[in-house]
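Moving on, here comes subunit A:
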Amino acid sequence: MTAPASDATTTSDGVRDGALLQVRDLTTTFPVRSNGVFRRTVGAVQAVTGVSLDVDAGETLGIVGESGCGKSTTGRSILQLIRPDSGSVVYDGRELVGLSAKEMRPLRRELAMVFQDPFGSLDPRLPVAELIAEPLRIHQVYAAESDLRARVDELLGLVGLKSEHRNRYSHEFSGGQRQRIGIARALAANPRLIVLDEPVSALDVSVQAGVVNLLEDLQERLGLSYLFIAHDLSVVRHISDRVAVMYLGKVVELGDAAQVYDNPRHPYTRALLSAVPLPDPSAERRRRKSRVVLSGEIPSPADPPSGCRFRTRCPKAQQRCADEVPLLRPSDAANRHTFACHFPDGDADSAA
Partner candidate 1 sequence: MTRFTGRGRSRWMLAAAVAALLALVAACGGGGGENNFGGTAAPQAKGRDGDFYRAPQVQQGPGVTLAADTAYTAYNNAAADANSLYNAYVLTQVIASATWVDADGTVLVNGDVMDGIDLVSTNPEVVRWRIKPGITWSDGQPWNCKDFYLAYLAGSGKIPGFTAASNNGYQDIGSAQCTNDLTFEATFAKPYADYRGLFGQGNLDLLPAHVLEQRTGVPDIRQINPQSPPDVLQRITQFWNTGWNGFDKSVMPASGPYQLDSWVQDQSVRLTRNPASKGNPGGPESITYRNIADATAEAQALQNGEIQAAAPQVDVNSANLLRGLAAQGIKFQATTGVTYEHLDMNFKNPIFADKAVRQAFAQCVNRQELVDKLIKGVQPDAAPLQSLIYLPNQQGSQDTYSQIATGNAQQSNQTLTQAGWVRGADGVYAKNGQRLQFRISHTNVPRRVQTVQLIQAQCQQAGMQVVDDTDPNFLDQRVSQGDYDVALFGWANDPYISSHQSIYATGGGQNWQGYSNPQVDALMNQAVSDLDPNGFRQKWQDVDRLIAADLPSIPLFVQPNMLGYSDRIDNAYFQPNFGPLYNANEWVVQGG
Partner candidate 2 sequence: MAETTESTQTAPTHPGKVPAPSPGTDGGDVGGEFLSQGQLVRRRFLRHRAAMTALTVLVLYVLFVYIAPFFLGYSLTDLDAGSYEDPSPAHVFGTDQVGADVFSLVMRGSQYSLQIGVLTTVIATVIGVLMGTFAGYLRRGTDAAVSRVTDLFLVVPLQAAAAVLIAGVGGSWWLVGLVLGFFLWTPIARVTRAEALALAQREFIEAARASGATTWRIVTKHLVPNMIGTIVVNATLTLALAVLTEAALSFIGLGVQIPDTSLGLVLNQNYTQLATRPWLFWAPFVAIVLISLTINFIGDGLRDAFDPRQTRR
């Protein structure tokens, strides 16, 4: 589809060729079966619809959105943990969609994942060393058991744990420590890209910073790419180079973190941002006047609204929003910021 290129080039549709990970029109649905005799498939939950994005080497792409917007499914679909219906995921020039579990296995060495729940994502029956060693054993990275043990100790050090902890069980650790174990496991087989699925949202605020800093630190030292999924906008802004905003299975806005945060074009992005409490009370008070408050429930992904999916909750919605699906379009000449809205916020070019 796209030839591997050494340098990422930006094209007109807002995504760039040549990135380490290229996601195009990724669509994932979950079938809804009837209760009839033959349990026919009668519908589909459209968890992810036509998502396109990419991640450069060494870059962090943040994905934000309310819970249920499909961001976690996107991450899992990219890693083929959930089979996408269509679209393409090209990693380092290789198409992942359609690979069998067996063909996918060697690639999993390079594509790791860190999970949200530090309690649920660690097998309570295995000691820390075995948890971390699992990817090494699966991919048979080391022939000698001693090498493997050395690597485990190294990883423990890397994430700020002591090697004496290796024989303990996960329930003996705090949440932050467990997440470090999870990160060590993700790092074990030397991946190039890590999907971080809300890695800090289950942690105490006091611990979050430590883990985020660790992640940044590791990225720098190991040259990792991150796909950072979170609903916490401030954390995402902090860590991401670029940010994608998702609503009901679709990317509604995508761009450099600074641009998206400072100049949100999509009403949904605005609404999200305005819900973030500002640390400065006076700034917070000032902003309150312009705050966009979302009304209504999120529509069912099994039966999304026509046209613009956000229209049912959008203060600016008009007939056109119901008739026409808004496409991602650039906000700037450099194509580094795109959004999908007929009546965007910000500057005046809302006519198109």
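In this section, a residue touches a chain if its C-beta (ideal position, glycine included) is under 8 Å from a C-beta of that chain, and two chains touch if they have at least 3 such contacts; residues count from 1.
A quick word on the picks: all candidates are chains of the complex that A comes from, given by their letters.
Keep in mind it's a predicted model, so treat the numbers as computed, not measured.
Only one of 1 or 2 makes contact with subunit A in this complex, and that is candidate 2. Partner candidate 2 is touched in their complex by these residues of subunit A: 76, 79, 81, 101, 104-106, 108-109, 112-113, 115-117, 120-127, 129-130, 133-135, 137-139, 145, 167, 169, 171-172, 182, 185, 189.
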